[in-house]
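Of the protein chains in this complex, one is absent; all others appear in place.
By letter and in written order, the chains are A and B; residue numbering begins at 1 in each of them.
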Amino acid sequence: MRLQAFEGPLDLLLHLIESQELDIYDVPIARITDQYMTYLRESMEFQLEVASEFLVMAAQLLAIKARSLLPRHGPTEIQVAYGFDAEYVDDERELRERLIEYRAFKLAAQALGEQSLLWAERVGRLPLPLESFQEQPTVSDFLAGVEVLHLRDSLARALARTKIDLDVRIVRDREPVAQRMRLIEKQVRDAPTTFVHLLRNRRRREIVTVFLAVLELIRLNRIICRQEVQFGDIWITANTANIAL
Amino acid sequence: MDHSEHSEHSPVGMAPTPGAQEKADFSSGFTAATGGALQALEGLLFAAGTEGLTNRQIAGVFDVDEPSATQMCLDLRDLQSREGRRFLVERLADAWQLMTAPELTPYLRQLALVPPPSSLSQAALETLAIIAYRQPITRSQIEDIRGVKSEKALGTLVARGLAQEIARADSPGRPFLYGTTNDFLDYFGLGSHRDLPPLEQMDNG
Partner (left out) sequence: MDHSEHSEHSPVGMAPTPGAQEKADFSSGFTAATGGALQALEGLLFAAGTEGLTNRQIAGVFDVDEPSATQMCLDLRDLQSREGRRFLVERLADAWQLMTAPELTPYLRQLALVPPPSSLSQAALETLAIIAYRQPITRSQIEDIRGVKSEKALGTLVARGLAQEIARADSPGRPFLYGTTNDFLDYFGLGSHRDLPPLEQMDNG
């Protein structure tokens, strides 16, 4: 195991504790200091870059170990000089708590990783666009407040304007009706389709073209339209009697 | 890991065992007890979405011939009708796909009246950018670039009319190629997607 295989000094310490089946709650930290230092030394022999976090942890471990080697009930002056015993106990306890906390998140991360792999295997489907089901305003809503006199006035204004400047704008679809007719006919010959399907993802001017093309195909008796429910979709099939055209 | 037990609903169900010995059952009386294959077929059609599945694909998965694949789809349609499904398998062009039934229309109208929660997630924005610059592009190519499953983000864009299916790729399975819509161009005031600002300038800083 190389140092690089570990996420950091805590991960390495955890590995040392778990690989020796020690109990994280009461393993003396000093006991794993030697193995930690061995890992570090080997990595340095390979001249691998050792992240500074590993070195900081090494210093901390050595300090804890050094204090643990001092006689616990030695002369008072030694205890005072080295800050024994409270600080040693605090350092060790703090490191242990960090290890326990880190382990909890490491386990949670593994569980999340497994969960994401399981979940990635489950798929949904793309939504259907709902615009075609949007209610159109009713005629009375649409014309609310408009009176017949307004119609007359509007016509008068329009006539007055066209006298001056005849500017009739026609927004055309880029595609002629005849071309759309050929496409629709080809499509229904492959398989029946529906009016809503023909209109899917189309803009208003294209819808006009599709509508005109369908009307023309009906007139020429090349397709058959059938509506099963009021306001339902319209099924369009090829008129096989006429397919030779 | 002792805390991985969450949200693993393991639905009851018989293991689907597609295979030769079942072939005979597809056309004749399918019962829930012998089932599995039709349910699996329905699941696959669900996942295939509007790309649909061809007889050839169905035949390949269930190891049957193509006429049997057609028969399976017809049997599935019967099953769906019996169980009152509001989406049914239909043949459109050369592929089978699930399509909503006319009975659902009043509900869809009703749904169209309730505005969905609207927010453009970062995932959706990123997916839109990829489609805008790299169109035409398949869903799996988008996922390759983003490094994550993107069906949700793509779905948002399709539902909002910003992206659409524009053609089919020639690769296996003939997946859809996606592109941006005219509404997308209108919204950003672009004449065509070639008017998008060039990508290179972005990170010279």
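In the analysis below, a residue touches a chain if its C-beta (ideal position, glycine included) is under 8 Å from a C-beta of that chain, and two chains touch if they have at least 3 such contacts.
This structure is a prediction, so every number in the text was calculated from the model and none was measured.
If you put the hidden chain back, the residue from B:Arg134, B:Lys152, B:Arg168 or B:His193 that touches it is B:Lys152.
Remark: the omitted chain is touched by one listed residue; of B:Val61, B:Ala169 or B:Leu185 this is B:Val61.
Only one residue in the set B:Leu74, B:Leu108 or B:Ala169 touches the chain that does not appear here, and it is B:Leu108. In the full complex, chain A contacts the hidden chain through residues 7-11, 24-26, 51, 53, 57, 97-98, 100-113, 115-128, 130.
By the touch rule set out above, chain B reaches the unshown chain at residues 2-7, 9-16, 18, 32, 35-36, 39-40, 42-44, 46-49, 53, 57, 60-61, 83-87, 98, 100-101, 103-104, 107-108, 110-111, 113-114, 116-117, 121-123, 126, 140, 143, 146-149, 151-152, 154-156, 159, 172-173.
Throughout what follows, only the chains that are shown with their structure count from here on.
Chain A and chain B have Cα centroids separated by 16 Å.
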